[in-house]
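Dropping a structure here in structure tokens format, bear with me for questions.
And then subunit A:
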Amino acid sequence: MSSVTLSTVLRRRSDVRYRLIEGEAVVLRQSASEVLVLNEVGASVLDLADGERSVAEWIEALRGELEVDAETLARDVLTFAGELEDAGMLEVVAP
Partner candidate 1 sequence: MSFAAGFLRFPDLFPGRRGGEPWGDRSVVLDVAGGPYLFSGLSGVQDEAVRAKFAGLCREPDAGPAIATRVFRAPATDFLDFDVRGWEYTLDMDHSPTGVLLAGLRLMARLDWTPELTGGLWTPEAAGEEWTSVFENYLRVLAAYRLLEAGGVVIHSAGITDGASAFLLLGPSGAGKTTSSRLCLERGASVLSDDLNAVLLRESPHHPGPPLLVRLPFTGDLGERSGGPASYPLAAMLRLVKGTEDRLRPISPAAALAGLVAAAPFVSRDPWRRDALLATLERLARSVPAYELVFSLGGGLWDILQSIPR
Partner candidate 2 sequence: MSLSRVIATTWRENLLFSVLVELTYRCNLDCFFCYNDLALRGEPLSREQYFRLFADLREMEVMNLSLSGGEPLAHPDFLALGARARELGFVVRIKSNGHALRGELARRIRDEIDPFLIETSLHGSTAATHDRQTRVPGSFDRLLANLAEMRQLGLRVKINSTLTAWNEGEIEGMFALADALGIPLQVDPEVTPRDDGDREPLQVAPSREGVLRLFRLQFERGRAAAGETAEVARGGDDGTMPAPVHKHCGAGSSGIAVDPYGNVYPCVQWRRPVGNLHRQDIREIWLRSAGLAEARELTGRVKETMDAQGPGSHLLNFCPGSAATHTGSPLEIYPAAAQRRELLKQVIGEEARRPLLPVLR
């Protein structure tokens, strides 16, 4: 169960490779040879996970870019972040 909150700073794990294809992200986790395809929100989350900004900052950056209401956006981003962390794509950056 993910412990990601709005203040969590996450980054892509070093073995993650991804590209954006027509709004979706094709993601490979090399160490597990796993491939995921993420939708627009997931792709955006992955792109923003630079180890510098918090989840809250991601939501702020995405507001206005995606055609979704604020509450749904926040919930989806938080969920995705947690799922990507659980899937081993993202890791928490220690404060």
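Here is the rule we use: a contact is a pair of C-beta atoms (placed from the backbone, for glycine too) under 8 Å apart; a residue touches a chain by one contact, two chains touch by 3 or more; residues count from 1.
A word on the picks: all candidates are chains of the complex that A comes from, given by their letters.
Source: prediction; values computed, not measured.
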| item | value |
| --- | --- |
| Selected neighbour of subunit A [touch, this complex] from 1 or 2 | 2 |
| In the complex with candidate 2, residue positions of subunit A that touch it | 14-15, 17-22, 24, 26, 28, 30, 33, 35, 37-39 |
